[in-house]
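The full complex has more chains than appear here; those shown keep their coordinates.
Note that the chains take the letters A and B in the order they are written out, and that residue 1 is the start of every chain.
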Amino acid sequence: MKVHEYQAKALLAEHGIPIPQGRAASTPDEARRIAADIDGPVVVKAQVYAGGRGKAGGIRLTESAADAEKAASDLIGSRLVTPQTGSDGAPVSKVLVEEASDVTRELYLSILVDSASHLPLMIASEAGGVEIEEVAQSSPERIFRCTIDPAIGFQPFQGRRLAYGMGLTGGQVREATQLMKSLYRLFLDKDCSLAEINPLGVTTGGDLLAIDAKMNFDDSALYRHKDIQELQDKEQEDPLEVQARDWGISSYVKMEGDIGCMVNGAGLAMAVNDLIQYCGGRAANFLDIGTLNNPDRVVNSFKMFLADPSVRAVLVNIFGGMARVDVIAQGIVDAFRQMDIPFPVVVRLAGTNLDEGQRILTHSGIRFIEATDFYDGAQKAVQAAKGVTG
Amino acid sequence: MTILVNENTRLLVQGITGSEGSFHTERCLEYGTTVVAGVTPGKGGSQHLGVPVFDSVDKAISETRANASILFVPPAFAADGILEALDAGVPLAICITEGIPVLDMVKVHRYLKGRSTRLVGPNCPGVISPEKCKAGIMVGEIHLSGSVGVVSRSGTLTYDVVSQLTSLGIGQSTCVGIGGDTLPGSTFTDILELFEADPDTRAVVLIGEIGGTMEQEAADFIRLGMTKPVVAFVAGSTAPPGKRMGHAGAIITGSAGRASEKIKALEWAGATICPNPAEVGPTTKKVLESM
């Protein structure tokens, strides 16, 4: 799960990490008042989940409260198109109005979980303010890493190593070590999957300041962080994906084709999408119904296909294991009974309780195209989407 | 011979009295697996599906000499369950549970380091050595005993692949689901090493997917340490970057995570690549025939 910059910064501040003075505004008027309180040059920053806001015009330096109001007025309600959004851009409903900080250097600092060592990994660089992947490509020697062993926690020696690596000296080293320790604490406390401060500014006074921040959270751990769940801004997501989640389908990704897919298992769902493309078609979505044995989830998947105007045919591919085929079959029948299904539906079933599943489908009298295996299913779905009757 | 589980496996089920635990314990028993004990705290002393239930793993092991544990424990309690299994020293722990927080798994891995237990999963279908032992949630009937090892990050895709093999008369030595999480207990390389050392495995089918670099590490091992042929398919060629495709680990975050990169690495290492998932059976057949 992602959050906005202003929310990430609030979490940093709660953990004692210095951030610029400022607040989020939902209206130009509010932005003006915040800028007036700050009394000096302010930055007005569009709050969208995507990065690359600067070059896209989403970050404005303004000299007066009136200018800040003007900038906020431009941004709020617009859609910001950055290299990380699609061509539609992301909707801006809030701006962050902050004091403009004079920084002499821009550093980089982040923590994530490293899959090689299975440990939290802290990454620091003196080359902040740009994407760290670019630095990693062009000058890997400017990136310093420390894994953090939960047996000992974050240790001062690691802070010093990274701080010296970032080119800090004197009292800054201790300050940076303290900041890293706080960031690690925050990372653990909130089950982050990424906590990134980029740039971490060095002010003209020599102090450290989190100029921009990005935080992602482990979806599997959200159940123990109600406060983080509440930060979610659904406006920033694909409306169909939000809809899917509301209907209990957590593994739905909108794609660009016309064949609606319902599959059990993420690997199989990916493979089915690959196979559709191999057969000359394109999937409208990735949809893993998971292992819950609940026919409502199947019904809701059909609701998703109806909600997606690009769907021209549906492929249901279920290989029962933990999921039981009879339950899925009942869900398909329920869907046909509860709504009008305007597109051809190809069904391929296999695995646990297959016979009972097939019996349910056959006896229901619903109209569907039966497939014998998933290659057959993919081919029939591609034909169906092209209007060729299977 | 097989790897991980066989006719001598004495299985313990953590979370045996839960609905999924019950359902799959019954399927394992039907398949012929020797399930010797279950663990559900607070239900020690009772029986479930004819299996004695204990309050703790150490007690279950000391009383039943269980040598493998399978976990059907809800995600919030699963790490504690795995740690309990590790602490009790069980040689093999298979965690089916999906959705364990990553930082819980960081602790599990730290605790695992230096211990002799092998962890398979979490978020996996388990392990089956056909006609000997099923310790997982896969459909038993689609499997056939034989000499092809299968290792996969996926669940249902593996069932499909195994069905293809079986329908072509190609039996399996052992099928291992390593799971779709970002921090799996066992990697492709870990399982490939076991297959390489298993005299009755002649060839291996590897089913990878987007995200992480596990397939690239497996490619290194295939090139340097593997004498047996490997047939590979990598799912997710059509997946967009930056989107989590169901599995926690199935997300393209850097170029290494793309299916194309993984396929390139495996191909270069000498694996036979299947262009689509329906080709895994036929390709394996050809590879076996050419040996």
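In the analysis below, a contact is a pair of C-beta atoms (placed from the backbone, for glycine too) under 8 Å apart; a residue touches a chain by one contact, two chains touch by 3 or more.
Note that this is a predicted model, so its numbers are computed, not measured.
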Protein chain stoichiometry for the whole structure, using the labels that appear: A x2, B x2
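Note that only the chains that are shown with their structure count from here on.
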Cα-centroid distance, chain A relative to chain B, in whole angstrom: 28
Contacting residues of chain A [partner chain B, same complex]: 113, 115-116, 118-120, 133, 149-151, 188, 191, 193, 218-221, 223-224, 251, 253, 255, 263-271, 273-278, 282-283, 286, 288, 290-291, 318-323, 350-352, 373-375
Interfacial residue positions of chain B with respect to chain A in the complex: 20, 24, 27, 75-76, 96, 98-107, 109-110, 125, 137-139, 142, 152-160, 163, 180, 182-183, 207, 209-210, 212-213, 233, 235-240, 243-248, 250, 254, 259, 275-278
